[in-house]
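A single structure is presented below for examination.
A single protein chain has been omitted; all remaining protein chains appear in their positions.
Chain nomenclature is as follows: A, B and C, assigned in order of appearance, with residue numbering initiated at 1 for each chain independently.
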Amino acid sequence: MTTPADPALTFAQKALDSQPFSRLLGARVTAFGDGRATLELDIREDLHQQNGYLHGGVVSYAADNALTFAAGTALGPAVLTAGFSIQYIRPATGRTLVARAEVVHAGRRQAVVRCDLLTVTEDGTETLSAVAQGTVLPARTP
Amino acid sequence: MTTPADPALTFAQKALDSQPFSRLLGARVTAFGDGRATLELDIREDLHQQNGYLHGGVVSYAADNALTFAAGTALGPAVLTAGFSIQYIRPATGRTLVARAEVVHAGRRQAVVRCDLLTVTEDGTETLSAVAQGTVLPARTP
Amino acid sequence: MTTPADPALTFAQKALDSQPFSRLLGARVTAFGDGRATLELDIREDLHQQNGYLHGGVVSYAADNALTFAAGTALGPAVLTAGFSIQYIRPATGRTLVARAEVVHAGRRQAVVRCDLLTVTEDGTETLSAVAQGTVLPARTP
Partner (left out) sequence: MTTPADPALTFAQKALDSQPFSRLLGARVTAFGDGRATLELDIREDLHQQNGYLHGGVVSYAADNALTFAAGTALGPAVLTAGFSIQYIRPATGRTLVARAEVVHAGRRQAVVRCDLLTVTEDGTETLSAVAQGTVLPARTP
């Protein structure tokens, strides 16, 4: 169980905070380790699309970043996301967006990662909003 | 050649401005019609990742939205993006991100759209940063 | 638990046998129902690529067909696969290829499905070879 005092989680949150765009969106890491990473963000009004739902671009940001962080637990911090595919299931609404990513394979050449994108309401009800999968490459060290 | 006085472009920019998240990112529509849409945004510092490049999540936002707008020229304004795939080519840097989307097929059931994501420097040099393709569905009218 | 006498499985196998290409590849359905479908085929030599592994195109065939069959358990037999994404994990070798697909969401407009592609050796050891996810649409009735 990860807690705020978990050094791996502290490290991951610091890495996330070093991304100005993640700070702009208010993203936080709530789990990090053993091939898994969870990112969350509040569904603020300035992240909406035209109908009052969370913009799909925020969901795809969360997928991209969660995939990359999960791969980082297996490949190390220097990684490069090669690409991903996302399928939207329903408009995202609620209090929080949660992106739960899990490595399904990590080798020397690539990691393959899946991610569930869920929304959570005030009372804790989770709803699946999108699914993603992608490939992350180890970045070459200088 | 589309110009600011083009009614279709004015309509599209208004649609984009109705998305709070697109306003937050400073996105603008620079072409809209005949199965094509181009979205652009300035590569501001608050949209960066940790190494001073544009965050991949901003690139995926632009892909998602450009695909949707291009499909809208063919399917009408009420559309629903089913999903997309994006492959990153190189870190995005420069002055402007440009997302050029083009419908490759539009039927009654779906539109299939491709998108090039380019960065443009001060002197106008374009560099391909990512490619995407996706499926957009017509939204049911109430 | 599905058995050879399961009417749903018999129906699904008959549907698969109505596809000449599935007969050519020797594909069989081993589970069908409740949002899930499993397809299997023997890794014959005439399905290999140049290095003695199962050809990636056979793996992608199995992904495509398993996604479609799983969606069929939720949407009915008349479905149309809009597309899918597949990430290969390792070369496929062994006795049998198994494609296990599961619907993660089925609505009126689309089903979103994930699929694991595994290889099984003579002694029953399973190895993950690829993962896929896709979108399936209900086909319009005439």
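Everything below uses one rule, namely that a residue touches a chain if its C-beta (ideal position, glycine included) is under 8 Å from a C-beta of that chain, and two chains touch if they have at least 3 such contacts.
Because the structure is a prediction, the values reported are computed rather than measured.
Participant: Who touches the missing chain here, A:A15, A:V120 or A:L137?
Facilitator: Checking the options A:A15, A:V120 or A:L137, the one contacting the hidden chain is A:L137.
Participant: Which listed residue, B:S22, B:N65, B:S85 or B:T119, touches the chain dropped from view?
Facilitator: For the chain that is not drawn, the touching residue is B:S85.
Participant: Spell out the interface residues on subunit C facing the chain that's missing from view.
Facilitator: Touch set of subunit C with respect to the missing chain: 15, 18-25, 45-50, 55-58, 60-65, 68, 80-88, 130.
Participant: Taking the full complex into account, what residues of subunit A touch the chain not shown?
Facilitator: 80, 82-83, 85, 109-110, 112, 135, 137, 140
Participant: May I ask you to list the residues on subunit B that touch the chain which is not drawn?
Facilitator: The missing chain touches subunit B at positions 85, 87, 89-90, 104-105, 107, 112, 114, 128, 131-135.
Just so we're on the same page, only the chains that are shown with their structure count from here on.
Participant: If you average all the Cα positions, which chain's own average lands nearest?
Facilitator: A
Participant: Centre to centre, using CA atoms, which chain is the farthest one from subunit C?
Facilitator: B
Participant: Going by the contact rule already set, what residues in subunit B reach two or more other chains?
Facilitator: 80, 82-83, 85, in rising order.
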